[in-house]
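Note that one protein chain of the assembly has been removed; the remaining protein chains are unaltered in position.
Naming follows writing order (A, B and C), and every chain is counted from residue 1.
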Amino acid sequence: MQTVTIKPKKEMKISVEAENISPDKFAGKTEKEIQSLEAWVGNQKTTLGELFSIAVEGSAPAADTKIIMEGDFSRVKRIGEGMTSGLVIIYGNVDMHLGNKMSGGNISVKGNADSWAGREMKGGELIIEGNAGYYLGSGYRGETCGMRGGKITVLGNALDFVGEHMCGGEIIVKGNTGILPGLSNNGGKIVIEGNTSRPGSEMSKGTIIINGTVDEMMPVFKLEGNEDLGGVTYKKYTGDVIANGKGLLYVR
Amino acid sequence: MTVITDALCPFCGCLCDDLTIVVDNNKITDVKKACKLGSAKIMGHHRIKAPMMRNDKNSEFREVSYDEAINEAAIILSNSKRPLLYGWASAVCEVHKKGILLAEELGAIIDNTATVCHAPSTLAVHEKGLPSATLGQIKNRADVIVFWGSNPVHAHPRHMGRYSVFSKGLFTEKGRKARKVIVVDVRKTETANMADEYVQVQQGSDYLVVSALRAILSGHADVVPDTVGGVSKEQLIKIVEVLKTAKFVSIFFGMGLTQSKSMYKNIDNAISLTTELNSFTKCVITPMRGHYNVTGFGQVCSWETGFATAVDFARGAPYYNPGETAANDVLLRKETDAAMIIAGDAGAHFPADSVRHLARIPVVQIDPYWNPTTEVANVVIPVAICGVEVAGTAYRMDGVSLRMRKMVEPMHPPDTEILEKITERVRELRGE
Amino acid sequence: MALNAILITGRTINQGATIENKTSSDYQEATAYCELNPKDIGALGISPGSCVSVKTDHGDVVVKLKENKGNPDGLAFIPMGPWANAVVNPDTRGCGMPGFKGIPSRIEPTEKKVLTMKELIARYK
Partner (left out) sequence: MELIIKNGAVYDPVNGINGDKTDISIKDGKIVDKVSGKATVIDAGGRLVMAGGVDAHSHIAGAKVNVGRIMRPEDTRSGIKPRTKITRPYTGYTVPNVYAMGYRYAQMGYTTVFEAAQAIMKARHTHEELEEIPIIDKGALTLFGSNWPTMDFVREKDMDKLAAYVAWGLLASRGFGVKCVNPGGGEMWGFGKNVSGLDDVVPNFDVTPKEIIVSLMKANEMLGLPHSVHLHCNNLGKPGNYKTTLASMELANQVKASKDRQVLHVTHLTFNSWGGTNWGDFESKADEVANYLNNNSNVTGDMGQLIWGSATTMTADGPVQYANAKLLHAKWGNGDVELEDASGVVPIFYVKQISIHAIMWAIGLELALLTKDPYKMLLTTDHPNGGPFVNYPEVIALLMSNKKRQEEIKTLHEAVHKRTMIPGIERELDFSEIAIMTRAGTAKVLGLLDTKGNLGIGADADISIYDIKPDQIDPTVEHSKIKSAFSSAAYAIKDGQVVVKDGQITSTPQGRTYWVDAYVPEQDTSEMMKDIVKKFKNYYSMQLANYMVQDEYVTHAQVIKAGAIPVEVN
């Protein structure tokens, strides 16, 4: 087992690009080696050691590497980028691109995560106990595929464009979301416990389940009737009819 | 006294190129054929006379030499960890090239006024492409014109005469008489008063209305409710019929779509409507670009960096992600620690929070005119007016590149010279 | 009497004609006003030309009241510029574009006068 504990050394105003904070990049490395890993603050190249106090116990492959982050990371981006395994626990808020392109392992944030958390995620699990920003589990600009696999759970709310261009995987938002969740959904599953608006636009495959209320329905879904899912009856819609989409939208 | 014919207008995205300018010993005395907007700019306004500086934002400016101001600007920018270079739309493409090089060397974010105007249209192009045409194709062929969230009577006064509603071409000899004009807006504008069909949309519901049109067009009127976004189903069906049976539909859209709820998805949806109409007839869609060369910045930035706006060079290579790297993104998060505002007016056209942050960081302004950005600037460098006192390239709203003339000799240096000197000085300061 | 209205901002011909002359009174004349339809103006109980305060979650500003029959009920229009941008929504909603349209606002008559451009920007310093 390898455990790495990270705490910010100072308050950060300019966001830090910290894609090197990930089990894959830390596995089997000494404290000194991790401290010398590159990070960027605006246009200045620096090291993780400059920005964070880093303590390392033990040494292990990525699967057995645990990263514990304590403090305010709301200006620290790309944590857990592309990780394949291992565990990241963050006691605080984090900035954008948390766990983007991750294919395995587990990230859990006790605070909030900013936009693009779980972007283009392929596998693994991401838990955000606070709120998520825009484009949760979405794709990069112009990509036809956002999240492909894995699971994201948000205990708080999420903002607009949840799961945009999803091709697979699962997103659960316990709270409310902004507008246009499940936009261009092409095979993912989204469950929103709270309220939302304009869900499933341009959906071609996949499933969206809304337990709260839908402020505005898109005029592109065919009401098929009612259906029971786990003891709860939902209105079942298919769509988006324009491109004869085969998506399923369940609204309580 | 000299007379310049076929001159280009340095105001809006129409980039009219048929103006006549009368010049009497280096002073413009008359402008012919320009609209009110163009002639106001060409006839000229009060100009900032000389470079000026101040240490804090509340003290008076003191006049300084160009060298002093350029040196101060270079110091501010080279010390900055998160600089923003914003504006560009009222400058020619030759200036953009210098600006992009400076941004690259500084490791800065470079963004243009599209960020508060048609940048969402670019996001939509990433999703759906852009089925468009040059304005002359519309003039010669379009029998149905749609203005959606756009008010050309106010923002593009000669558009309807030169390119759309009243224009005449090979297949449109009867002009207005043989055309159907549809205006979609949240309120009845002067442009709407001239329409054959006015569609009043509830503010913020354009996205739903476009989807309803697409559902009807694709034979799924059954799923469309009786009213969508305040528009009756009958009117929606009627419009789809008009569009389907036209010979050539030309859709123009403005900030009514780019700035309303769903933002870039409004345009992305309208582009899908355009594409789907091509199964029935010919249909194209064109953004009503505001500034005379905001399109030009998007073109130059794309061929130089691969991206059209909001490019972040912090790590020595272009990174692009509006929502993270656009001007108001970083200003709102208070990340920007120095800004250069050139050929654009952030002070007037950004939300208060962004201007409040500009008021807290060193700001360099390069512009001919005193404006709200001057009020929050530390260093002000007046320059010649592109397209009036400096020749150069500009791109029309439909992406056609044209060369602007120099009408009179300038009293101030051009933007390009200032940017070259700042870049040179930054290199010296950094010992490169 | 106060009025709740949805605020939009945008270009006008006079705003454009004075856009390169923002220290002038013409520019203030062309951009420091708020249009409502006659019914909404009636609800405010004052006549066009008098001053109103426009408040949103993001700020407040004093501008002149103007009538525009083309506006639907509950829709206010302020031309794009520093007065409008004192109250628009700065959030860029993950796309980089601030909220220049569709801002819930509260409009009420006021005795205060319209600030000049310099006074308005001075508030931010």
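By definition in this document, a contact is a pair of C-beta atoms (placed from the backbone, for glycine too) under 8 Å apart; a residue touches a chain by one contact, two chains touch by 3 or more.
Quick caveat, the model's predicted, so the values are computed rather than measured.
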Chain not shown, its touching partners among those shown: A, B
Candidate in contact with the missing chain, chosen from B:A91, B:L236 or B:V284: B:V284
Chain not shown: contacting residue from B:C117, B:A133 or B:M407: B:A133
Touching residue (missing chain; options B:D17, B:E68, B:E197 or B:E420): B:D17
Sole residue of B:G44, B:G169, B:G230 or B:P410 that reaches the chain not shown, by the stated touch rule: B:G169
Where the missing chain touches subunit A, by residue: 140-143, 243
Touch list for subunit B against the chain that is not drawn: 5-6, 8, 17-18, 93, 97, 104, 122, 125-137, 139-141, 162-163, 168-171, 247-248, 275, 278-279, 281-282, 284, 298-300, 302-308, 313, 315-320, 391, 393, 395, 399-403
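Quick note on the criterion: only the chains that are shown with their structure count from here on.
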Whole-Å gap separating subunit A and subunit B, where each centre is the average of the chain's CA atoms: 34
Inter-chain centre distance, subunit B versus subunit C - centres from mean C-alpha coordinates, in Å: 22
Whole-Å separation of chain centres (CA-atom averages), subunit A against subunit C: 39
Of all residues in subunit A, the ones touching two or more other chains: 115, 134-135
In subunit B, residues with contacts to at least two other chains: 123, 261, 322-323
Touch list for subunit C against partner subunit A, complex: 93-95
Complex interface listing, subunit A residues touching subunit C: 115, 133-135, 159-161, 178
Sites on subunit B touched by subunit C in the complex: 11-12, 36-37, 40-41, 45-46, 57-58, 115-116, 119-120, 123, 151, 153-155, 157, 186-189, 192-193, 200, 203-204, 255-256, 258-261, 263-264, 290, 309-310, 322-323, 325-329, 332, 345, 347-356, 358-359, 368-372, 375-376
